[in-house]
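The complex appears here minus one protein chain, its other protein chains still in place.
Residue numbering begins at 1 within each chain, and the chains themselves are lettered A, B and C in the order written.
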Amino acid sequence: MSTTVATGAVSTEKATKDGLLQRRATKLWQAVGPLVIFVIMFAVVAILTPTFIGGGGVTIVASSAAPILLVALGQAFVLNIGSIDLSNAAITVLGAILLAMTLGPLGAVAPLVVLIMVTLFGAVNGLIVAFAQVPSFALTLGTLGIFQAAALVVSGATTVYVDANLDLVAWLYTGAIAMLPMTFILGVVVAVVAWLFLRFTRPGQGMTAVGKNESGAIFSAVRNRGLKVVAYSLSGFMAGLAGITIIAQAGSASPMGLGSDLLLPGIAAAIVGGTSISGGVMNPLNVIFGALTVALVPIATTALGFDPSTQNLVYGVVIIVVVALTLTRSRSATVK
Amino acid sequence: MSLGTKAKRFGAVAALATAAALALSGCTSTAGGTTAAQPLKKEDLVFVCSVINTTNPYFAANIEGCQTLGKKLGIPVEVVDSNGSSQTEISKIQAILAKGKKAVVFVNTVASSDAPTIVNAVKAAGGFVTIWWNKPDNLDPAKVGNNFVAFQKHSGIDSGKCTTEALSKAIGEKGGIIALPGVQDSTTSATRVAGLKEALATQFPNVKLLDVRPSNWDPQLAYKNSKDLIAKYGDQIKGVWTADDGMQIGAMQAFKEAGLLNKVKFVSDGLYPPTVDAMKAHEGNDAIVGETFHRGYMASAIGLYTAYLAAIGKIDPSKLPHEKRDSMFKISCVTPGNLDEYLKWDNNVAGWVDTLIEKGPWDTEPVPLVAGGPEVIKPEYK
Amino acid sequence: MMTTTSSSGTAASVTIDTGEILTPNSSAKRRNIFAGIGEPVALIGALVVLIAIFSALNPRFATLTNLQNVLNQASLPIIIGVGATLVILIGSIDLSVEGVMAASGVAFVLMSANSRGGQDMGIAAFIVPVVLGTVLGALNGLIYTLLKVPSFIVTLGMWFIGFGIATILYGTDAYPELTDDNLTNWAAKINLGLPNVFWLAAALVVVSALVIRFTRFGRAALAIGNNEDIARANGMPVRKHKVTIFIIAGALSGVAGILATMQMGGTSNHIGEGYLFLTLPAVVIGGTSLAGGKGGVLRTFLGVILLTVLNNGLVLAGVSPNYQSALSGAILVVAIVAAAWSQRGRLRIAK
Partner (left out) sequence: MTKETAQATAPTLRLTDIRKSFGPVHALKSISLEINRGEVIGLIGENGAGKSTLLKILTGIYQPDAGKIEVNGKSVKFRGPRDSSAAGIGVVHQEQSLFTNLSVAENIAISSGTGHRTGTRFGFYNWGQLNRSAAETLNIIGSKLNPKTRVGDLSFVDRQMVEIARAIRVDAGKDGSPLVILDEPTSLLERGETEVLEREIRKLKAFGSVIFVSHRLDEIIRNCDRILVMRNGELVADRVTSTVTEDELFKLMVGHASHASKKSRTSIDSSATPVLEVSRLSLKGKYSDISIAAHAGRITAIVGTSGSGREELSRAIFGAEKFDSGSIALNGSKVRGWRIPKAVSKGVGYVPSERKVEGMVGGYSAAENIVLTHPGKAAVGPIVLPWKRNKIAQEWFTTLDVRPNDIALELDRFSGGNQQKVVMAKWLNDPNLRVLVLDHPLRGLDPGAAETVNEQIKKACDKGAAVILLADTLEEALEMGDEILVMRDGAVTGHYDMNVDNPSTLDLLERMV
């Protein structure tokens, strides 16, 4: 009898060891997968089109990734609590329009005012989701329509130009550190702060807990409703930052112009960056590479000289393949 | 269109009164450098042809024009499909710029606000760009420098006037019409609508504009809106004005289904192949009574050729008169009667491009330069 | 070898007549019989109110012509909504609708008699695009179930893939128009008082409602949406059902692509634009739960009609187009908040 027990113990120990190795490998891939995939893709482009890097390829990818990154970070916060925000790109456009209108008269206060407003827009989403307990997909689909209409009405359905003080934000697009435009640096800074917030603060940990198991979180005294409002407010805030980068880039905004198409790239970037669409898994640092990858694909297909008619096809395939590669799969979870 | 009106809507009234006054001078100070760069060599050049999508007949013609010119001049052509997205447009253009060859760029911008970014990127890469249709009013090629060779367009107001005249006359200068503009924040659509309103106000007081339903350049939406408007107005609708032929396709389909195609007249802008076919077939008792003539291949070829001339040093943009930097090209009014004389170019794009190369970008029939911009919409027709 | 089945050895020390405990207990939990039809009733109520308001605002609203018009416009979203509802019933989502519509629409027009010339392939012109939709739907389902990639992202990718296929098929030639008037007129042609395309949509709704109600497959879909793990543990072919549902959704998108092309008399790869964000709110307003397991195609039918009536009524009432999306959005918000309001609770989870 004792021998059986002994072998049993040994085999269990070995099993945990093997399991541990496998778990470490999975965790490592989770940690670096999005980075590796981006680097490989970028390397392929750089090798096949050597002039690309010299021609400022890095800057181009980073500057187109910047607004995507900002909305993706906000989206990731919402995904992390197990919800979704379909209205964030509409908030970006509305924020950009508001900034274009106020930058002249209000000067340096304008970005602040706009950021407060968009944060409140996000908070409204969050309050309804948290307190009316409605499915976020449907709710934000509804508020998406409302924000779009607001953008049309506020702008008078036309392009709004910044009439003065553009310099206050323009440096974000024109300025650069080590080939990386300030808009992108801003996104990275936000991502790092978000990472610290998620990993090292109780509200951050609470949000992830809500995403992993909301009931369990509630019974552990995590303030799930408040955290949902915070997550949506952050989504609104970051959408507003994206709006600022748009003004920095273009000096004007319009309801159907720059920023209006950020919703899907934002979601794709968050997910390619390893964020789980069902909640509870988010690494803001990986979202950086998610955004870079999503921004890189159309640039890469162009740089590599793909026929324009094939570029949509390639984009679709790449998104699916990359997500399939970086996805965190737990054996038991139901995939929806 | 003035900043003051917009500001009022937003509510900050008082503070903006002064700001509005400053509006025109407040443009960003991108150095108006006129430093004559070294002329570029032909073999270093690449043509970039950026369109909003590749399947709309107008954009398809844009591409055809770019490719024909590229072939004539022996310069490779890269096509950028923006897919309706400003961000995609900008990053794809930048990707081509990054590949190192000096780019000669024609851009049909997705939104006006894309223009500054594209212009700056091309300038930074040492390329030359001509923008078509949409740019911010305060983005002046002369202030940007030689790399922003020109902004070019056909007059939207003229287009609106020409089609409205045809429509009003066809319905006997009285009765109701409906209008289907394009995307609401598009200046192209807005100027065409302004032309429509101006013509009605000044020439046809008895023609009543029943309803205006923006249809986003989308045939499906135009179809739906038309169906709803038919339900609303029934046979009060004598004429249909659309801002482009894509929407006209949808509108005509709706009227056809309602059995009204024979009783209603249509006008639009662009003279797309389906429109040509419909006119030739006298569809619906000659339902289409007016169109404007301008061609995608002409626009792109003129745009690229202008930029090309600047690139190889044949012209010095800084020395060009204002109307050649901010240009409006002729738009012609086409009716079923004079249709054929305009269609002759379509069968001989290469021949037309030869004429362009021979006569230069500003003097080629049927689209010679007629005026300088910017095109200003009078507030009452907004 | 056989053990006797005498129960004397296991006689319980305490015998209780539990029947009396259980009965009140189970009836206490029995739900109000009105709860089940609450939402459709509210929907129909809202529809009646809207119709009353719009009729008052414009007498032309409540006419047969406008009814035909509304039903004609509602038909495509209904057809797409049937597929979307099935997919949502199993707890997944299909975003690929517009891409699939584009691919099938372009394939259809190029295989029919059209202005670009080419060959009229007759019946094949209908079959091939639907097969194309089926294949894309099958890819959705297979990638989703085999690689465990969330349906949201698979179908997002497939949206672009379908659109890409359409772009490639379209090529660079002129806009292709259908040259056969029988095709272009078919959808809106009135038969028995209503447009053909509506009869088709209605037939699909009825068939799919019957499938959900009366077939093992339909019930399994509800079961999977309720709890996939249990379905699997019960030996249900979960993967097969899921793939089948995505195939149906793909095929229906394919059909919708053909119909949209017929309605327009021609097509480009933008034929599906706007349909997704029209249909999804309709499904949700109808009361189908995005979490899966609850809802149905009849509800979606009502949801589509409600939104179509709203948009139509706003045009007829002359409301500025600037406010149109806000009103649809606000109605969606009000609808879901109203639906969820009574169920709020400290411990309730809504995602």
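Criterion: contacts are C-beta pairs under 8 Å (C-beta built on N, C-alpha and C of every residue); 3 or more make two chains touch, one makes a residue touch a chain.
Being a predicted model, the structure only gives us computed values, none of them experimental.
Contacts of the undisplayed chain with the visible chains, over the whole complex, involve A, C. Within the whole complex, the absent chain has one touching residue among C:V149, C:A166, C:A223 or C:I336, and that is C:A223. Interface note for the absent chain: among A:G54, A:G107, A:G175 or A:G216, the touching residue is A:G216. Considering the complete assembly, subunit C touches the hidden chain via residues 1-5, 7, 9-10, 12, 14-16, 18, 21-22, 24-26, 28-31, 213-217, 219, 222-223, 225-227, 230-237, 293-294, 346-347. Residues of subunit A in contact with the chain left out of this view: 1, 4-5, 8, 11-12, 14-16, 18-20, 23, 199-206, 208-209, 212-213, 215-223, 280-281, 330, 332.
Heads up, the rule we're going with is that only the chains that are shown with their structure count from here on.
Taking A-C and B-C together, the pair of chains sharing more C-beta contacts is A-C.
Inter-chain centre distance (subunit A to subunit B, centres taken as mean C-alpha positions): 35 Å. The mean-CA centres of subunit A and subunit C are about 29 angstrom from one another, to the nearest whole unit.
Between subunit B and subunit C the centroid-to-centroid distance comes to 39 Å (mean Cα coordinates, whole Å). Residue positions of subunit A with contacts to 2 or more other chains are 152-153, 157, 309, 311-312. Residue positions 167, 170, 172, 322 of subunit C are each in touch with at least two other chains. On the subunit B side of its complex with subunit A, the touching residues are 1, 3, 5-7, 9-10, 12, 15-16, 19-20, 22-23, 26, 28, 54, 78-81, 83-88, 90-92, 94-100, 110-114, 116-117, 124-125, 136-138, 183-187, 190, 214.
Remark: subunit A residues 82-83, 128-129, 131-139, 141-146, 148-150, 152-153, 157, 214-215, 218, 264, 267-268, 271, 277-279, 309-317, 319-320, 323-324, 327, 329, 332, 334-336 touch subunit C in the complex.
Residue ranges on subunit C touching subunit A, taken from their complex, read 91-93, 99, 143-144, 147-154, 156-165, 167-168, 170-172, 228-229, 277, 280-281, 284, 289-292, 322-333, 336-337, 339-341, 343-351.
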